[in-house]
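Here you go, one structure.
Presenting chain A:
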Amino acid sequence: MISNPLFFVFIVVLIIWIGIALLLFRIDRKISLVEKEVSEALDEK
Partner candidate 1 sequence: MFLYRLVYVLMPIGIFLSLLWVPPANILGDASRILYFHVPVAWVSFLAFLVAGLHSIALLIKKSEILYREAMAYNSAAIGMVFTVLTVITGSIWAKVSWGHFWNWDPRETSIVILMLIYIAYFSLFSALKSNPNRWGISSVYLIISMIIAPFLIFIVPRVYPSLHPDTIINQDKKIHLEASMRITLFFLVVTFTLLYGYIYKITNKLSLIIIKLRSSHDI
Partner candidate 2 sequence: MIRRSLNFVIRGLILQNRIVKLLKKDFYIEFRSRASINISLAFAGITTLSVSLTSATMNLPFRVHSILIWVIIFFSAMNSLSHIFIREEEEGTSIFLSIHSEAEEIYIAKLLFNFILFIVITVVVTPLYLFFMQIWPENFIFFASSVFCGSTALSSITTTLGAIVAKTSMRSSLFTVISFPLTIPVLWISINLTASSLEGGSVDLLNLLFLLAFSGVIVSFSYLLFKFIWMEQ
């Protein structure tokens, strides 16, 4: 399995997608923060 070079290709692609997923996760968290802020601002009014 490990001697198969396609295994490494697979790992590389996986790592790239994990990285992009983390980036998306960060954006997601930022959006939820803004959501909270918006609802608080609306409550005040």
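Selection criteria: all candidates are chains of the complex that A comes from, given by their letters.
Simple rule for what comes next: contacts are C-beta pairs under 8 Å (C-beta built on N, C-alpha and C of every residue); 3 or more make two chains touch, one makes a residue touch a chain; residues count from 1.
Being a predicted model, the structure only gives us computed values, none of them experimental.
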Considering only the touch criterion given at the top, point me to the candidate in 1 or 2 that touches chain A in this complex. 1
Under the stated contact criterion, what part of chain A meets candidate 1 in this complex? 4-6, 8-9, 11-13, 15-16, 19-20, 22-24, 26-27, 30-31, 34, 37-38, 41
